[in-house]
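Here it is, the structure, as structure tokens.
Excluded from the complex is one protein chain; the other protein chains are retained at their positions.
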Amino acid sequence: MPDLIIDGRPVRVPKGTPVIAAAESLGIVIPRFCWHPALGAAGACRMCAVMFLDGPVKGLEMSCMVPAADGMVVETFHPEAVTFRRRVVELLMANHPHDCPVCDEGGHCLLQDETISGGHALRRFPGRKRTYLDQDLGPFIQHEMNRCIHCYRCARFYQEYCGYLDFGPMQNANRVYFGRFASGPLESPFSGNLADICPTGTLTDKPGRYKSRRWDCQRAPSVCPHCSLGCATVALSRYREVVRVEARENPAVNGHFICDRGRYSFGYAASAERPRQARADGVPTSMSTALALAGTRLGGVVEAFGPEAVAVVGSARSSLETQTALTALARAGGWRGPAFFADRTEQQAVAAALAALAGGRARSLAEIGQADAVLCLGVSPLHDAPMLALSLRQAARAGAVVAVADPRPATLPLPFTHLPLAPDKLPGAAALLTGAEAADAAAIQRALPLSPELWPALERLAPAFAAAGNPVLVFAPALAAQAPADARFGLFPVLCGPNAAGAALVADADAPACDDLARAIEAGEVKGLVLAEADAAALSPRLAAALPGLETLVVLDHLPTPSFAAAKVFLPTQTLFESGGTLCNNEARLQYAAPVAPPGEPVSRDGRGGHPPRDYARKLPGTDPLPAAALCAVLALEMGLDMPALSFAAFTGVGPEDVAPEGTRATRLPAAPTAPAPPSAPPGQGLVVVRDDALFATDAYGRYAPLARAQAPAASVVRLHPDDAAGLGLADGEALTVTVGDRRIEATLAVSAAVARGAAVVPRLPGWAGLPAAIGPETLRRRQP
Amino acid sequence: MSLPDAVVAEIDGVIAAVEHHKREAAVDVMYALQRHYGYLCDEAMHYASKALDMTTLELESLATFYDYLYRRPVGRYVIHVCDSVVCWMFHQDSIFDYLCRKLGVPPGGTTEDGMFTVLPAACIGNCHNAPSMLINGRFYDRLTAERIDAVLAELRQSAEEPVRCK
Partner (left out) sequence: MQVETPLVLLKNRHLGRPATFEEYRAGGGYEALIATVGKRTPAEVLQLVLDADLRGRGGAGFPAGKKWQGIPAGYVGPRYVVVNTDEMEPGTFKDRILVNTDPHLVIEGIILCAYAVQATEGVCFIRPSYESDAVLIEEQSQVARDHGLLGDNILGSGFSFDIHVHRSAGRYICGEASAQIKAISGLRPNPRKGGPRTSVKGLWDCPTIVNNLETLANLPGIVRNGPDWFKSLARSAGGSGTKLFSVSGRISRPGCYELPIGTPLREILDHAGGMPPGRVLKAVIPGGASTPFMPDKYLDLEMDFEPMKRAGQRFGTASIMVFDQNTCLVGATLNLMEFFTRESCGWCTPCREGLPYVRHLLRLIEGGQGEEEHIGMIKDMAQAMRSAYCAFAPGAAEPLLSLFEYFEPEVREHLRQKRCPFGNPPPAMRGKACGTRPPTFGPTPCPEDQCPI
């Protein structure tokens, strides 16, 4: 712990801290461009020069390059340092286009800040400015090379930190150009971070371009709802429309970055299809009418069939507040539910996954980056939880071994071993790598007799995992039983849905699941259903099929799902951007997303050609939606129910007031329930169905976000192992017709050895939800031309 | 246009020689393709990318860094005229101008017959024979207008048909 003095103030910092960071801990912000806490020092911009007066380093040096050391005396405002920094800004500005008025970075631009702080106000250089041609970098990032100050942050982030090699520096000397070989979309699923990390307006957020000055936006800390990791974000709203999502630093979770799914899937909130008005029997009506009608209808069901005839369904995408309110409502009415999961096995699995975290076994996303061996079991990092891939890369850069045992083809920007194994083989593979002793060749061959091609890799991996001091098992809930007893192993479940953990904590252990409710509807036991922020079709096809048997269906939502269309009474709810709310991520960390703006039809659509709207007296359009929790309370009131005051603290052990900015882990985890039986081989000849996410538009919200949907693959793809394809007489690239229930879906076949034998990998989309657990030739058929 | 077997074999050989560190062959592979195509056309870059398991961007970031890799068409003979200080002392600029005037091209330009490209070059390590230029790995010493005429005439004589990108 070196002790040093910066600007006359003593400071003690951990060994290895650069002087620039040591100064920052004192609140002294030394000017910088290339240094970034996540990327480290580059020494390229020379903006952070300070004077070292005493200690092991003397003279003018870069504070980002010099690690703090005992006895250092540093002066940031020494005249020589100030003069040097002024020269550096002068040089950077010599070629800068000064186009701040039309630059999206304007006002939150580091170059503007440092130009002022550097004291460079008047141009003395008489020469011309260098100009560049720009490239089209795809839908997310706008390129404006003339503004570049060549700090190399983008390239270091893109290539070194993320491991993608289609963007970077070209040319030399004062021609250096940051771009791609040719115009075209950036390949990295983390490309959006370039807009955050570029200190100038060279790389800016394209979808949000020209929508607003940043400081004119309403901004609030938010939490990403597009997978279970819960990365920290900042939501920016302008003119009643979320226009941009940026990464927010959370050292315990996502560090400084988020993935492109998380950044570009916000469009569901302002989508034109979003239902914003209440409906009664399909006809738009006022909120109060609809609420009254919902009360009457549900009351009628209770009167005729008893309270047990009403059931409540929630989902893993609602906030804890909503999930808690639904529970309170169901309890008040004596109704069934709420059900949050498709079936009991899933609910038990998620509960078991959380239970396993007890005793300090939970690891955060940041801690994955420090692991020395990681096994992903039944998890495909880039698709199930994109930022996990970035943490795995940091671990791999530091020398960790990474293995992915998963039936789906996996690509990752790091060296890793893929073990394509069908779900029923995963427990065996896990046992080989999570034992205290390295499994020997014989054990490997015994465990996986039919996969000789994987033996050499496993023989390499087994000793590495056995020797690891800080290994982590990343697992899907269905494999919770595989969590090793060996306390060396940290645990990191990846769940399905941003608040799946919340749902599992809130749900009663004996709560019905959707399938149970479907059965009850079919049996005529349930006649009224409240479906809150849940799409029956995606959640449980069986439930969706049973809906017509209901007398009344009350739907609360902000997404235009098929359930919304089926609703008898529809009550519009607010999104997380509007109501705020608490989400519990995969490691049981509660995080609060603050509301950023009230709901309302975006001004861009509301202007009706005239701007600004002249009709000052009218009510703002689209402002009906209320938080789902509030709607529950009003509904209870309508029905004369006495809704208990319930806080999610009752389920998580953490109350709303206890949620820290970096999140707080739930203190009440499910008491170790019996973990569900591991996946078993499908009976007979069938191929077990494995669902695969895409980067975009397979998550519940992304499916309704226009920009995310535009990135989704145009055609659905079914993936098979070559042996299985041959068995079915199908060839790579063939057009297929897939039978799902009574519907037929068109798809293309992709054959690859990266798919596990015995697995059929299909997209995780609602349309495919109705596939049985195993399928065969009657389901996958060559499309007749 | 597919590559002749000899070029493929040369590239494979270059890569095989540095087997464990394929990237080391990047410049050599690009040289080989440049000799074949005359310059590094996009087709050549894509071929190199596949051969080396490097992205086209990675190769572009090298090709455009260096002086002797050409990403634009050049003539059969690339004349690297030294314009560094010792040659400059001997009125190198006028040599440069003479060459350009004689060939009817600006610096960096290529003659219409596709025979010559004139490029400014950093000191070529022949300062004791200044002013100097380099063509196809050969030094030409103590240049004068007459000597340049002679050299150009000689090169025109020996010219063979250059290989071009489609």
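A and B label the chains in the order they appear, each numbered from 1.
In this section, a contact is a pair of C-beta atoms (placed from the backbone, for glycine too) under 8 Å apart; a residue touches a chain by one contact, two chains touch by 3 or more.
Quick caveat, the model's predicted, so the values are computed rather than measured.
Only one of A:39, A:60 or A:358 touches the chain withheld from this view, namely A:60.
Among A:92, A:203, A:320 or A:636, only A:92 touches the chain left out of the display.
Check A:13, A:28, A:41 or A:530 against the missing chain and you find that the one touching it is A:41. When the whole complex is considered, the residue among B:11, B:26, B:103 or B:152 that touches the unshown chain is B:26.
For chain B, the residues touching the chain absent from view are 17, 21-28, 30-31, 39, 52, 54, 58, 60-72, 74, 80, 83-86, 88-89, 93, 96, 106-110, 117-130, 134, 137, 139. By the touch rule set out above, chain A reaches the unshown chain at residues 41, 43-47, 49, 60, 65, 84, 87-88, 91-92, 94-95, 124-127, 130-133, 149-150, 152, 169-177, 179.
Please note the rule applied: only the chains that are shown with their structure count from here on.
Averaging Cα coordinates per chain places chain A and chain B 50 Å apart. Taken in their complex, chain A has these residues touching chain B: 165-172, 177, 180-182. Contacts from chain B toward chain A in the complex involve residues 42, 45, 54-58, 60-61, 64-66.
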